[in-house]
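With one protein chain withheld, the remaining protein chains of the complex are depicted in position.
Let's turn to subunit A:
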Amino acid sequence: MSTAYDEATEGKVYSVNGADWDQVVAGVRETEEERLVVNMGPQHPSTHGVLRLVLTLDGETVTEARGVIGYLHTGIEKNMEFRTWTQGTTFVTRMDYLSPIFNETAYSMGVEKLLGITDRIPERAQAIRVMMMELNRISSHLVAMGTFGMELGATTPFLFGYRDRELIMDLFEYITGLRMNHAYVRPGGVSVDLPAGAVDKVGEFLKEMPKRIKDIRKLLDANPVYVRRTKDVAYLDLTGCMALGVTGPILRAAGLPWDLRKSQPYCGYETYEFDVATERGCDVYSRYLVRMKEMEESLKIIEQALDRIAGPLKGDPVMIEDKKIGWPAQLALGPDGFGNSPDHIAHIMGTSMEALIHHFKLVTEGFRVPAGQAYASIESPKGELGAHVVSDGGTRPFRVHFREPSFCNLQAFPAMAEGGQVADVIAAVASIDPVMGGVDR
(Lines give C-alpha, C1' and ligand atoms only; values in the text may rest on other atoms or scores of the structure.)
Protein backbone atom coordinates (compact mmCIF):
# COMPACT_ATOMS: atom_id res chain seq x y z
CA MET A 1 0.00 0.00 0.00
CA SER A 2 2.57 2.47 -1.09
CA THR A 3 0.53 4.55 -3.53
CA ALA A 4 -0.69 7.82 -2.15
CA TYR A 5 -4.44 8.18 -2.15
CA ASP A 6 -7.03 10.46 -0.72
CA GLU A 7 -9.15 8.50 1.67
CA ALA A 8 -11.79 11.19 1.85
CA THR A 9 -12.64 11.00 -1.86
CA GLU A 10 -11.75 7.43 -2.72
CA GLY A 11 -12.69 5.63 0.44
CA LYS A 12 -10.50 2.92 1.88
CA VAL A 13 -8.10 1.58 -0.74
CA TYR A 14 -6.68 -1.94 -0.72
CA SER A 15 -4.01 -2.84 -3.23
CA VAL A 16 -3.66 -6.47 -4.06
CA ASN A 17 -0.54 -7.02 -6.04
CA GLY A 18 0.05 -10.68 -6.51
CA ALA A 19 -1.87 -12.92 -4.20
CA ASP A 20 -2.49 -11.51 -0.76
CA TRP A 21 -6.25 -11.39 -0.61
CA ASP A 22 -6.37 -12.03 3.14
CA GLN A 23 -5.82 -8.35 3.75
CA VAL A 24 -8.78 -7.40 1.60
CA VAL A 25 -11.06 -10.01 3.09
CA ALA A 26 -10.14 -8.91 6.60
CA GLY A 27 -10.58 -5.27 5.62
CA VAL A 28 -13.97 -5.84 4.10
CA ARG A 29 -15.10 -7.63 7.26
CA GLU A 30 -14.18 -4.58 9.33
CA THR A 31 -15.74 -1.95 7.14
CA GLU A 32 -19.36 -1.03 7.34
CA GLU A 33 -19.58 0.02 3.74
CA GLU A 34 -21.54 -2.29 1.50
CA ARG A 35 -20.11 -1.05 -1.76
CA LEU A 36 -16.82 -2.37 -3.02
CA VAL A 37 -15.11 -1.05 -6.12
CA VAL A 38 -12.85 -3.62 -7.69
CA ASN A 39 -10.36 -3.14 -10.46
CA MET A 40 -10.28 -6.21 -12.63
CA GLY A 41 -7.28 -6.02 -14.89
CA PRO A 42 -5.62 -4.58 -16.85
CA GLN A 43 -3.54 -7.69 -16.35
CA HIS A 44 -6.07 -10.31 -15.50
CA PRO A 45 -5.88 -13.58 -17.45
CA SER A 46 -9.54 -13.47 -18.37
CA THR A 47 -9.48 -9.98 -19.81
CA HIS A 48 -8.03 -11.11 -23.15
CA GLY A 49 -4.96 -8.96 -22.95
CA VAL A 50 -4.99 -5.61 -21.25
CA LEU A 51 -8.59 -4.72 -20.64
CA ARG A 52 -9.40 -3.07 -17.32
CA LEU A 53 -12.82 -3.52 -15.83
CA VAL A 54 -13.94 -1.34 -12.95
CA LEU A 55 -16.66 -3.19 -11.08
CA THR A 56 -18.79 -1.79 -8.30
CA LEU A 57 -19.94 -4.68 -6.19
CA ASP A 58 -22.69 -5.09 -3.70
CA GLY A 59 -21.83 -8.44 -2.25
CA GLU A 60 -21.55 -10.74 -5.23
CA THR A 61 -23.70 -8.56 -7.47
CA VAL A 62 -22.21 -6.18 -9.98
CA THR A 63 -24.10 -2.91 -9.69
CA GLU A 64 -21.95 -0.92 -12.05
CA ALA A 65 -19.38 -1.96 -14.61
CA ARG A 66 -17.08 0.18 -16.70
CA GLY A 67 -14.52 -0.87 -19.21
CA VAL A 68 -11.27 1.04 -19.48
CA ILE A 69 -9.28 0.57 -22.66
CA GLY A 70 -6.29 2.11 -24.36
CA TYR A 71 -3.55 0.05 -22.75
CA LEU A 72 -2.55 -1.44 -26.08
CA HIS A 73 -2.88 1.65 -28.26
CA THR A 74 -0.14 1.45 -30.85
CA GLY A 75 -0.96 4.31 -33.22
CA ILE A 76 -1.43 2.06 -36.23
CA GLU A 77 -3.79 4.51 -37.96
CA LYS A 78 -1.33 7.36 -37.50
CA ASN A 79 1.66 5.32 -38.63
CA MET A 80 -0.08 4.33 -41.85
CA GLU A 81 -0.21 7.96 -42.90
CA PHE A 82 3.57 7.86 -43.25
CA ARG A 83 3.88 4.71 -45.38
CA THR A 84 2.73 3.76 -48.86
CA TRP A 85 -0.67 2.24 -49.55
CA THR A 86 0.87 -1.20 -49.96
CA GLN A 87 2.88 -0.96 -46.76
CA GLY A 88 -0.38 -0.26 -44.95
CA THR A 89 -1.27 -3.96 -44.99
CA THR A 90 1.74 -4.65 -42.80
CA PHE A 91 0.26 -2.40 -40.13
CA VAL A 92 -3.38 -3.40 -40.28
CA THR A 93 -2.57 -7.08 -40.04
CA ARG A 94 -1.35 -6.41 -36.50
CA MET A 95 -4.56 -4.82 -35.24
CA ASP A 96 -6.77 -7.75 -34.40
CA TYR A 97 -3.94 -10.24 -34.37
CA LEU A 98 -6.27 -13.25 -34.26
CA SER A 99 -7.88 -12.35 -37.57
CA PRO A 100 -5.08 -10.77 -39.63
CA ILE A 101 -6.45 -11.85 -43.01
CA PHE A 102 -9.69 -10.00 -42.35
CA ASN A 103 -7.92 -6.77 -41.45
CA GLU A 104 -5.87 -6.96 -44.61
CA THR A 105 -8.86 -7.74 -46.79
CA ALA A 106 -11.01 -4.92 -45.39
CA TYR A 107 -8.18 -2.45 -45.90
CA SER A 108 -7.35 -3.73 -49.38
CA MET A 109 -11.01 -3.55 -50.40
CA GLY A 110 -11.14 0.05 -49.22
CA VAL A 111 -8.09 0.96 -51.28
CA GLU A 112 -9.45 -0.93 -54.29
CA LYS A 113 -12.73 0.94 -54.00
CA LEU A 114 -10.82 4.23 -54.04
CA LEU A 115 -8.81 3.09 -57.05
CA GLY A 116 -12.00 1.92 -58.76
CA ILE A 117 -10.58 -1.52 -59.48
CA THR A 118 -12.92 -3.66 -57.38
CA ASP A 119 -14.26 -5.44 -60.47
CA ARG A 120 -10.83 -6.07 -61.91
CA ILE A 121 -9.42 -8.14 -59.06
CA PRO A 122 -8.68 -11.59 -60.53
CA GLU A 123 -11.15 -14.29 -59.55
CA ARG A 124 -8.39 -16.54 -58.32
CA ALA A 125 -7.24 -13.85 -55.92
CA GLN A 126 -10.81 -13.49 -54.65
CA ALA A 127 -11.15 -17.25 -54.17
CA ILE A 128 -7.84 -17.37 -52.29
CA ARG A 129 -8.98 -14.47 -50.13
CA VAL A 130 -12.23 -16.27 -49.33
CA MET A 131 -10.41 -19.48 -48.48
CA MET A 132 -7.89 -17.70 -46.27
CA MET A 133 -10.59 -15.65 -44.54
CA GLU A 134 -12.64 -18.72 -43.72
CA LEU A 135 -9.58 -20.56 -42.42
CA ASN A 136 -8.89 -17.51 -40.33
CA ARG A 137 -12.48 -17.43 -39.08
CA ILE A 138 -12.10 -20.97 -37.79
CA SER A 139 -8.78 -20.21 -36.10
CA SER A 140 -10.21 -17.08 -34.47
CA HIS A 141 -13.29 -18.93 -33.23
CA LEU A 142 -11.10 -21.75 -31.92
CA VAL A 143 -9.19 -19.30 -29.76
CA ALA A 144 -12.47 -17.71 -28.68
CA MET A 145 -13.92 -21.08 -27.66
CA GLY A 146 -10.70 -22.36 -26.14
CA THR A 147 -10.09 -19.35 -23.89
CA PHE A 148 -13.80 -19.26 -23.16
CA GLY A 149 -13.66 -22.77 -21.74
CA MET A 150 -10.57 -22.05 -19.72
CA GLU A 151 -11.94 -18.88 -18.21
CA LEU A 152 -14.90 -20.83 -16.96
CA GLY A 153 -12.60 -23.42 -15.44
CA ALA A 154 -12.36 -26.05 -18.17
CA THR A 155 -8.81 -26.50 -19.45
CA THR A 156 -9.45 -29.21 -22.02
CA PRO A 157 -11.33 -27.00 -24.53
CA PHE A 158 -8.41 -24.62 -24.31
CA LEU A 159 -5.91 -27.34 -25.16
CA PHE A 160 -8.15 -28.70 -27.92
CA GLY A 161 -8.75 -25.24 -29.35
CA TYR A 162 -5.10 -24.37 -29.51
CA ARG A 163 -4.13 -27.81 -30.79
CA ASP A 164 -6.61 -27.50 -33.66
CA ARG A 165 -5.69 -23.90 -34.36
CA GLU A 166 -2.16 -25.15 -34.91
CA LEU A 167 -3.38 -26.96 -38.04
CA ILE A 168 -4.48 -23.62 -39.48
CA MET A 169 -1.34 -21.85 -38.32
CA ASP A 170 0.68 -24.47 -40.21
CA LEU A 171 -1.38 -23.86 -43.34
CA PHE A 172 -0.90 -20.10 -43.01
CA GLU A 173 2.81 -20.56 -42.52
CA TYR A 174 3.01 -22.78 -45.57
CA ILE A 175 1.01 -20.40 -47.77
CA THR A 176 2.11 -16.95 -46.59
CA GLY A 177 5.39 -17.68 -44.83
CA LEU A 178 4.19 -16.50 -41.43
CA ARG A 179 1.92 -17.81 -38.70
CA MET A 180 0.56 -14.35 -37.90
CA ASN A 181 0.94 -10.84 -39.31
CA HIS A 182 0.97 -12.15 -42.87
CA ALA A 183 0.52 -9.01 -45.00
CA TYR A 184 -0.71 -11.55 -47.53
CA VAL A 185 -3.75 -9.78 -48.94
CA ARG A 186 -2.64 -6.64 -50.76
CA PRO A 187 -4.46 -3.94 -52.70
CA GLY A 188 -4.93 -5.54 -56.12
CA GLY A 189 -4.95 -9.19 -55.08
CA VAL A 190 -2.77 -11.34 -52.85
CA SER A 191 0.99 -11.16 -52.48
CA VAL A 192 1.86 -14.60 -53.85
CA ASP A 193 0.08 -17.55 -55.37
CA LEU A 194 -0.43 -20.72 -53.35
CA PRO A 195 2.78 -22.76 -53.20
CA ALA A 196 2.88 -26.25 -54.67
CA GLY A 197 1.14 -28.70 -52.40
CA ALA A 198 -0.99 -26.13 -50.63
CA VAL A 199 -4.21 -27.42 -52.17
CA ASP A 200 -3.47 -30.94 -50.88
CA LYS A 201 -2.65 -29.64 -47.42
CA VAL A 202 -5.91 -27.70 -47.20
CA GLY A 203 -7.70 -30.82 -48.48
CA GLU A 204 -6.22 -32.87 -45.64
CA PHE A 205 -7.23 -30.20 -43.18
CA LEU A 206 -10.80 -30.35 -44.48
CA LYS A 207 -10.87 -34.08 -43.77
CA GLU A 208 -9.47 -33.70 -40.27
CA MET A 209 -11.27 -30.62 -39.01
CA PRO A 210 -14.90 -31.82 -38.73
CA LYS A 211 -13.72 -34.46 -36.24
CA ARG A 212 -11.94 -31.82 -34.18
CA ILE A 213 -14.98 -29.56 -34.10
CA LYS A 214 -17.06 -32.53 -32.94
CA ASP A 215 -14.56 -33.12 -30.14
CA ILE A 216 -15.06 -29.61 -28.82
CA ARG A 217 -18.80 -29.92 -29.19
CA LYS A 218 -18.71 -33.14 -27.17
CA LEU A 219 -16.87 -31.33 -24.42
CA LEU A 220 -19.08 -28.29 -24.17
CA ASP A 221 -22.46 -28.58 -25.92
CA ALA A 222 -24.20 -30.47 -23.15
CA ASN A 223 -21.67 -30.08 -20.37
CA PRO A 224 -23.88 -29.31 -17.34
CA VAL A 225 -21.30 -27.06 -15.69
CA TYR A 226 -20.72 -25.13 -18.90
CA VAL A 227 -24.40 -24.81 -19.71
CA ARG A 228 -25.26 -23.55 -16.22
CA ARG A 229 -22.47 -21.00 -16.40
CA THR A 230 -23.56 -19.72 -19.83
CA LYS A 231 -27.32 -20.16 -20.27
CA ASP A 232 -29.29 -16.94 -19.65
CA VAL A 233 -26.08 -15.20 -18.69
CA ALA A 234 -25.05 -11.80 -20.09
CA TYR A 235 -28.37 -11.34 -21.83
CA LEU A 236 -28.40 -8.77 -24.64
CA ASP A 237 -31.40 -8.73 -26.94
CA LEU A 238 -31.79 -7.37 -30.45
CA THR A 239 -32.80 -3.89 -29.29
CA GLY A 240 -29.68 -3.65 -27.15
CA CYS A 241 -27.49 -4.89 -29.98
CA MET A 242 -28.90 -2.35 -32.44
CA ALA A 243 -28.62 0.57 -30.05
CA LEU A 244 -25.04 -0.21 -29.14
CA GLY A 245 -23.93 -1.08 -32.65
CA VAL A 246 -23.18 -4.69 -31.78
CA THR A 247 -22.61 -6.99 -34.76
CA GLY A 248 -21.29 -10.46 -35.43
CA PRO A 249 -22.03 -13.63 -33.45
CA ILE A 250 -23.59 -11.61 -30.60
CA LEU A 251 -26.15 -10.10 -32.98
CA ARG A 252 -26.84 -13.45 -34.63
CA ALA A 253 -27.27 -15.04 -31.20
CA ALA A 254 -30.05 -12.49 -30.67
CA GLY A 255 -31.89 -13.94 -33.64
CA LEU A 256 -31.06 -11.57 -36.49
CA PRO A 257 -29.50 -13.33 -39.49
CA TRP A 258 -27.36 -10.33 -40.39
CA ASP A 259 -24.18 -11.48 -42.06
CA LEU A 260 -22.48 -9.21 -44.58
CA ARG A 261 -21.36 -12.24 -46.55
CA LYS A 262 -25.04 -12.78 -47.38
CA SER A 263 -26.59 -9.32 -47.15
CA GLN A 264 -23.89 -7.26 -48.87
CA PRO A 265 -21.63 -9.83 -50.50
CA TYR A 266 -18.03 -9.07 -51.37
CA CYS A 267 -15.14 -11.14 -52.80
CA GLY A 268 -17.72 -13.29 -54.59
CA TYR A 269 -19.41 -14.65 -51.45
CA GLU A 270 -22.73 -14.60 -53.32
CA THR A 271 -21.49 -17.56 -55.36
CA TYR A 272 -20.81 -19.79 -52.35
CA GLU A 273 -23.38 -21.92 -50.62
CA PHE A 274 -23.55 -21.65 -46.86
CA ASP A 275 -26.02 -20.89 -44.09
CA VAL A 276 -26.00 -18.05 -41.63
CA ALA A 277 -25.98 -19.41 -38.08
CA THR A 278 -28.54 -17.87 -35.75
CA GLU A 279 -29.81 -18.60 -32.27
CA ARG A 280 -32.52 -17.02 -30.20
CA GLY A 281 -31.15 -17.20 -26.68
CA CYS A 282 -29.42 -13.75 -26.61
CA ASP A 283 -27.09 -15.29 -24.02
CA VAL A 284 -23.55 -16.57 -23.75
CA TYR A 285 -24.52 -20.13 -24.65
CA SER A 286 -26.22 -19.01 -27.87
CA ARG A 287 -23.12 -17.07 -28.87
CA TYR A 288 -21.10 -20.21 -28.32
CA LEU A 289 -23.48 -22.21 -30.53
CA VAL A 290 -23.37 -19.57 -33.26
CA ARG A 291 -19.58 -19.68 -33.33
CA MET A 292 -19.50 -23.47 -33.49
CA LYS A 293 -22.01 -23.48 -36.33
CA GLU A 294 -20.03 -20.82 -38.17
CA MET A 295 -16.91 -22.96 -38.05
CA GLU A 296 -18.82 -25.82 -39.68
CA GLU A 297 -20.20 -23.47 -42.34
CA SER A 298 -16.71 -22.08 -42.95
CA LEU A 299 -15.51 -25.58 -43.78
CA LYS A 300 -18.17 -25.76 -46.50
CA ILE A 301 -16.99 -22.47 -47.99
CA ILE A 302 -13.34 -23.53 -47.89
CA GLU A 303 -14.22 -26.72 -49.74
CA GLN A 304 -16.00 -24.79 -52.50
CA ALA A 305 -13.21 -22.23 -52.77
CA LEU A 306 -10.61 -24.96 -52.90
CA ASP A 307 -12.47 -26.69 -55.75
CA ARG A 308 -12.34 -23.48 -57.75
CA ILE A 309 -8.69 -22.78 -56.96
CA ALA A 310 -7.66 -26.30 -57.95
CA GLY A 311 -10.08 -26.50 -60.88
CA PRO A 312 -11.33 -23.72 -63.17
CA LEU A 313 -9.12 -20.98 -61.73
CA LYS A 314 -5.89 -22.98 -61.86
CA GLY A 315 -2.98 -20.98 -63.22
CA ASP A 316 -4.86 -17.67 -63.25
CA PRO A 317 -3.14 -14.53 -61.97
CA VAL A 318 -3.49 -13.57 -58.30
CA MET A 319 -2.65 -9.88 -58.70
CA ILE A 320 -4.40 -7.29 -60.83
CA GLU A 321 -2.88 -7.02 -64.30
CA ASP A 322 -2.27 -3.31 -64.20
CA LYS A 323 1.34 -2.24 -64.47
CA LYS A 324 0.66 0.94 -62.51
CA ILE A 325 -0.91 -0.79 -59.50
CA GLY A 326 -0.16 -4.51 -59.36
CA TRP A 327 2.87 -5.46 -57.32
CA PRO A 328 5.38 -6.58 -59.95
CA ALA A 329 7.16 -9.60 -58.55
CA GLN A 330 5.74 -12.97 -57.66
CA LEU A 331 8.16 -14.15 -55.06
CA ALA A 332 8.77 -17.78 -54.28
CA LEU A 333 10.90 -19.20 -51.52
CA GLY A 334 14.19 -20.34 -53.05
CA PRO A 335 16.48 -23.13 -51.85
CA ASP A 336 18.69 -20.48 -50.23
CA GLY A 337 15.81 -19.43 -47.97
CA PHE A 338 15.31 -16.09 -49.70
CA GLY A 339 12.31 -15.06 -51.72
CA ASN A 340 13.09 -14.32 -55.32
CA SER A 341 11.67 -14.69 -58.77
CA PRO A 342 14.33 -15.54 -61.38
CA ASP A 343 11.89 -15.07 -64.27
CA HIS A 344 10.95 -11.63 -63.11
CA ILE A 345 14.55 -10.58 -62.60
CA ALA A 346 15.44 -11.82 -66.10
CA HIS A 347 12.49 -9.85 -67.45
CA ILE A 348 13.28 -6.52 -65.85
CA MET A 349 17.07 -6.72 -66.13
CA GLY A 350 17.31 -8.30 -69.57
CA THR A 351 14.32 -7.59 -71.75
CA SER A 352 12.10 -4.71 -70.63
CA MET A 353 13.19 -1.26 -69.53
CA GLU A 354 9.51 -0.33 -69.01
CA ALA A 355 9.06 -3.20 -66.57
CA LEU A 356 12.14 -2.11 -64.67
CA ILE A 357 10.82 1.44 -64.37
CA HIS A 358 7.43 0.21 -63.20
CA HIS A 359 9.01 -2.09 -60.67
CA PHE A 360 11.24 0.67 -59.32
CA LYS A 361 8.48 3.27 -59.13
CA LEU A 362 5.97 0.92 -57.52
CA VAL A 363 8.37 -0.33 -54.89
CA THR A 364 10.01 2.97 -53.91
CA GLU A 365 7.21 5.43 -54.48
CA GLY A 366 4.08 3.33 -54.56
CA PHE A 367 0.97 3.96 -56.60
CA ARG A 368 -1.17 7.05 -56.37
CA VAL A 369 -4.77 6.77 -55.27
CA PRO A 370 -7.34 9.28 -56.58
CA ALA A 371 -8.61 11.68 -53.92
CA GLY A 372 -11.79 10.82 -52.09
CA GLN A 373 -13.06 8.54 -49.38
CA ALA A 374 -14.47 5.04 -49.29
CA TYR A 375 -15.83 2.65 -46.71
CA ALA A 376 -15.39 -1.06 -47.16
CA SER A 377 -16.77 -3.55 -44.69
CA ILE A 378 -16.54 -7.28 -44.26
CA GLU A 379 -17.86 -9.85 -41.84
CA SER A 380 -14.97 -10.62 -39.54
CA PRO A 381 -15.25 -13.34 -36.87
CA LYS A 382 -16.16 -10.61 -34.36
CA GLY A 383 -18.62 -8.63 -36.45
CA GLU A 384 -18.56 -5.91 -39.06
CA LEU A 385 -15.01 -4.80 -39.72
CA GLY A 386 -15.07 -1.56 -41.66
CA ALA A 387 -12.24 0.44 -43.17
CA HIS A 388 -12.82 4.14 -43.76
CA VAL A 389 -10.07 5.09 -46.17
CA VAL A 390 -9.39 8.69 -47.20
CA SER A 391 -6.96 9.73 -49.92
CA ASP A 392 -5.76 13.16 -50.98
CA GLY A 393 -4.44 11.84 -54.26
CA GLY A 394 -1.00 10.91 -53.02
CA THR A 395 1.03 7.78 -52.51
CA ARG A 396 0.18 7.58 -48.83
CA PRO A 397 -3.14 7.20 -47.05
CA PHE A 398 -4.44 10.56 -45.85
CA ARG A 399 -6.43 8.90 -43.12
CA VAL A 400 -7.45 5.34 -42.40
CA HIS A 401 -9.91 4.56 -39.67
CA PHE A 402 -11.06 1.11 -38.72
CA ARG A 403 -14.47 0.33 -37.39
CA GLU A 404 -13.26 -2.47 -35.18
CA PRO A 405 -15.97 -4.91 -34.12
CA SER A 406 -14.19 -5.68 -30.84
CA PHE A 407 -14.19 -1.98 -29.95
CA CYS A 408 -17.90 -1.59 -30.61
CA ASN A 409 -18.94 -4.87 -29.03
CA LEU A 410 -16.91 -4.29 -25.90
CA GLN A 411 -18.93 -1.16 -25.30
CA ALA A 412 -21.93 -3.39 -24.70
CA PHE A 413 -20.24 -5.22 -21.84
CA PRO A 414 -21.75 -3.09 -19.02
CA ALA A 415 -25.21 -3.74 -20.48
CA MET A 416 -24.53 -7.46 -20.22
CA ALA A 417 -22.78 -7.56 -16.87
CA GLU A 418 -24.62 -5.09 -14.65
CA GLY A 419 -27.05 -6.76 -12.31
CA GLY A 420 -25.32 -10.11 -12.65
CA GLN A 421 -22.78 -11.94 -10.54
CA VAL A 422 -19.06 -11.27 -10.55
CA ALA A 423 -18.44 -14.70 -12.02
CA ASP A 424 -20.73 -13.87 -14.94
CA VAL A 425 -18.57 -10.89 -15.86
CA ILE A 426 -15.95 -13.37 -17.03
CA ALA A 427 -18.48 -15.20 -19.17
CA ALA A 428 -19.79 -11.92 -20.58
CA VAL A 429 -16.36 -10.69 -21.65
CA ALA A 430 -15.44 -14.09 -23.03
CA SER A 431 -18.61 -14.19 -25.13
CA ILE A 432 -17.75 -10.82 -26.69
CA ASP A 433 -14.37 -12.25 -27.66
CA PRO A 434 -12.57 -8.90 -27.67
CA VAL A 435 -9.02 -8.74 -28.95
CA MET A 436 -7.36 -5.74 -27.40
CA GLY A 437 -4.99 -5.25 -30.31
CA GLY A 438 -8.08 -4.52 -32.36
CA VAL A 439 -9.89 -2.51 -29.70
CA ASP A 440 -7.01 -0.13 -29.08
CA ARG A 441 -5.25 -0.22 -32.45
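We adopt the following convention: contacts are C-beta pairs under 8 Å (C-beta built on N, C-alpha and C of every residue); 3 or more make two chains touch, one makes a residue touch a chain; residues count from 1.
In this text, contacts and distances are computed from a predicted model.
Choosing from "ABC transporter permease", "Proline dehydrogenase", "ABC-2 type transport system ATP-binding protein" or "NADH-quinone oxidoreductase subunit C", the protein name stored in UniProt for the chain missing from the display reads "NADH-quinone oxidoreductase subunit C".
Across A:Leu98, A:Val390, A:Ala417 or A:Ile432, the single residue that touches the chain missing here is A:Val390. Within the whole complex, the absent chain has one touching residue among A:Val25, A:Leu159, A:Met349 or A:Ala371, and that is A:Ala371.
For the options A:Leu55, A:Ile69 or A:Ile378, the residue in contact with the chain missing from this view is A:Ile69.
Check A:Val38, A:Leu206, A:Met242 or A:Leu356 against the missing chain and you find that the one touching it is A:Met242.
Those residues of subunit A that touch the chain absent from the view are 69-70, 73, 75, 77-79, 81-83, 113-114, 116, 242-247, 256, 258, 263-264, 365-366, 368, 370-375, 377, 384, 386, 388, 390, 392-396, 398-399, 401, 403, 407-408, 411, 440.
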